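With one protein chain held back, the other chains of the complex are shown just where they sit.
In order of appearance the chains are A, B and C, and numbering begins at 1 in each one.
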Amino acid sequence: MLELVSVRRHFGPLKVIDDLDLSVAKGDVLGILGPNGAGKTTLFNVILGVHPVSAGHVRFEGRDITRKRPWSRCQMGIGRTYQVPKPFSHMSVFENVLVAAVSGGQGSIRASRDWAVEVVELTGLAHRMERPAGELSLLDLKRLELAKAVACRPKLLLLDEIAGGLTDMECDELLEIIRGVHRQGATIVWIEHVIHALRRAATRLAVLYGGKIISSGTPDAVLADPRVREVYLGVEA
Amino acid sequence: MFFSWANQILQGVLVGGLYAMFAMGLSLSVGIMRFVNIAHGDLIVLVSFLILSLTQAFGLDPILAVLITLPLAFLGGYLLQRYLLQRVIGEGVLPIILVTFGLSIIIQNGLLGTYGADTRKVAGGGIETATLMLGKGINVGVLPLAIFVTAMVMVAGLDLLLYRTRMGARIRAVSDDVSSANLVGLPSAHIYAIAMGIVGVTVAISAGFMSVWTNFDPTSGPSRLITAFEAVVLGGLGSLWGTLIGGIVLGVAQTLGAQFDAAWQVLAGHIVFLIIFMLRPQGLFPRN
Amino acid sequence: MPKAPFNAWLVPAGRLLLLLGLCFLIAGPWVCSIPQLQLLTQFLSLLVIAIMWNLLAGYADIVSVGQHAFVGIGAYAFFGFAVFAGFSPYLALLAGGATALVFAVPVMLIIFRLRAAYLAVGSWVVAETLMLGAGKLTAFGGGSGVSMPVSVVRSLGVQPALRYSHIYWLALAVAAVALATTWLLMRSRIGLGLTAMRDNEEGAGSVGVNLIRSRILCFLWTAPFLGLAGGIITLQKLRVAPPASFSITDWTVYVIFIVVIGGIGSFEGPIIGTVVFFLIRQYLAEIGVWHFIILGMLSIGVIMVEPRGLWGILRRVVPGDLIPVSHRPPARPLAGSDSAPSGTHLKEPHSTPAG
Partner (left out) sequence: MAGRPAVAPTGNGTLLAVEKLSVFYGQFRALFGVDLEVRAGEIVSIIGANGAGKSSLLKAIVGQVGRTEGRILLEGADLTALPTAEIVGGGVALVPEGRRLFPSLTVEENLHIGWEVGRQGEIGFDEVYRYFPILKERRRQKTRELSGGQQQMVAVGRALLANPRLLLCDEISLGLAPVVINELYEIIPAIRDRGIGIVVVEQDITRSLAVADRFYCLLEGRVNLTGRPQDTTREIVAQHYFGV
């Protein structure tokens, strides 16, 4: 479904993504782990086209989308949440989601209204439907990020540290929503530090380090991989 | 014929010196603080009126008057940055454009209210008309030559200041990365303000020369801003030597335009700017 | 159900005020003297220009200081079509708007190469060039301009009173069309995307809002309306001249003050701003240039204190928009009972009781 071929992304001399190959199959929930500065968020920016790649190709459903702008990629079916939420603060929660439903999902406003309501309810924001997004709490902002991404009717959903800073209970709620979205047919790539959340949701894990994937496979296998422990916990003394 | 053209081009180059002077301060604020001060031209005119008042009310020599305005302009630039512009910096482009735009209108109309709409000029005591005859129809005005030389000295001086002094290194550090500067304890607001103070000094020097060489009135600011902006963009944003070249290109374009028809002078400058800009949007000497 | 807030009456009250204003404008020719009617005509022209500048700077992040160019182009084109081509004034007005649109394309190609802060002065350079270019048109009187022939003036009405009310109706029509269509634009999916862009550009891009197309559309949208306003202004002044038709003071400086003081990035802002501006100008005009200084300080103050202007301040009390460009969720008779997919619903967290 998604394929990255020898992708590089450099900022000056800094190689944030370095000759990275990655493929995601339809129906996967791929969790991505990696220490700070491993290039995780940059990876998403490359997949969505926020940053152009320095080299390599990005393919989505067999089409080369390397030169496409973020909004075209979104319209093709790639939804994305931001680690630091980017709400449209002066618009209501409903409108925030409606924008995504209309622009990303490419429907008319009339046709998208019910879908937007459905997504708002699905993500547990029904009671905030007409509040300005600028007034939301962190949990609700994370829900809104998810709602906006889901409203685009993505075939591929990119989640960037959506569980960070939440309590266990809040995290469980979010996990339930994400599972719901997955059940409805979306493929998911999920960057996360909250490992227990990933472990419960992911079908595959991959560990990014120094701009490369150093380990991938089933969650248990990856977490047991000595190289992963090395990266996270340091070289065995 | 040839010498007549050469003479015109030479005059244009010298005019370019004055334009580069206008542009130098703008180039600094674009390069260091990364904003375009819409009131830049009006500040030049404001200082010109100050010089006019000093020479007329106290009978001071223009050079002395300019020397007096230098510290005032530094202080003015410092305070302007520290207490007004700094508050809206880093919040997107809209606030800073609107604030400097408001400032521009306030200065223009404050001057109109104080000095009236008449065109003014500061008497230079004969230096305006002094010329050097280089033979074969090529004449060089002493004042334009002085301006051009000063402009070159200013570029070289600013270059030294930025690249050879402690304060220059601090200014470049803040310009490189404001948040890093804050992290290691550099007082960025103070350093920005000093940079704006330096901009103020360039404004005062160019105001001094402009007030003796050309006529000005309270609404002359915008055209000075536009000239300065064109020189900065032509030269490549933030490059000081590029700015000097940009000023020269404009000066030559204008004098040659005026050769066809006096009324084409300003328009020729704009048209040359737009053409070069369309061909080379990054400017003639882009930094990096 | 949440209880209606105590200040809910402010929204209908505000709308009533707007409606009264509209009634007054429609009744204008019957209740106003000729000078008053001229003032109202000016008001409507400036309102149109303010709405357009707000659309650019407030939503599309195109902070132009050169939109007076299109007013001037509209003015000259109207004059040309009406006087030289012999079009009827109505047709010439439309042709003026169309000409502004045609010019907008190359202008856009130039200034869109400059981003952010540089675009402002860049657009100014272009406007300056166009103004100087207009001064080279000998048929239009060169740098000093030219007056309308009496025959064209008379085609709008032989008596001044009739003529002025004619011009007034045209101005009202242009303003009404500008306001209504821009409102429809803002209500459309494009407007929805623009509002999102205003709040967070990157966020808007990644939910599928085409930022480039939106910007282009906004820029092209404003040009014909500015051109129409230029035509109306020419009808009123009965002459074109480069510094007056391309007046940066009248069509850009004032307009920026109007939008900033009224409230940038909202539909109500330009309307409130234009009303406030005319009040200030009526009462402070006798202090001459100092009213500029007051306007300048006022707008700097607004940016420092409340970047969303007077409407931003009012909006803290007024619970809703007066001219709703926002969208509300469809009413659902049995919300959440059976319409949603099963198993994915979460219980709503306990909401705090209203009041």
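We take it that a contact is a pair of C-beta atoms (placed from the backbone, for glycine too) under 8 Å apart; a residue touches a chain by one contact, two chains touch by 3 or more.
Source: prediction; values computed, not measured.
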| item | value |
| --- | --- |
| Visible chains that the absent chain touches, using the contact criterion stated earlier | A, B |
| Sole residue of B:182, B:215 or B:282 that reaches the chain not shown, by the stated touch rule | B:182 |
| Sole residue of B:9, B:173 or B:271 that reaches the chain not shown, by the stated touch rule | B:173 |
| Sites on subunit A contacted by the missing partner chain, in the whole complex | 12-14, 35-37, 136-138, 141, 161, 164-165, 193, 195-196, 210, 232-237 |
| Chain not shown, touching residues in subunit B | 166, 169-170, 172-173, 176-177, 179-187 |
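One rule holds for everything that comes next: only the chains that are shown with their structure count from here on.
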| item | value |
| --- | --- |
| Whole-Å separation of chain centres (CA-atom averages), subunit B against subunit C | 34 |
| Approximate Å spacing (C-alpha centroids) for the pair subunit A, subunit C | 39 |
| Parts of subunit C lying in touch with subunit A, wherever the complex brings them together | 187-189, 192-193, 195-196, 198-200, 202-212, 265, 326-330, 332, 335-336, 339-341, 343-349, 351 |
| Contact footprint of subunit B on subunit C as seen in their complex | 57, 61, 63, 65, 110, 113-114, 116-118, 120-122, 124-126, 128-129, 132-133, 135-136, 143, 248, 253, 256-257, 260, 264, 288-290, 292-293, 295-297, 299-300, 303-304, 307 |
| Residues of subunit B touching subunit C in the complex | 30, 34-36, 38, 84, 87-88, 93-99, 101-103, 105-106, 108-110, 112-113, 222-223, 225-226, 229-230, 233, 237, 263-264, 266-267, 270-271, 273-274, 277-278, 281 |
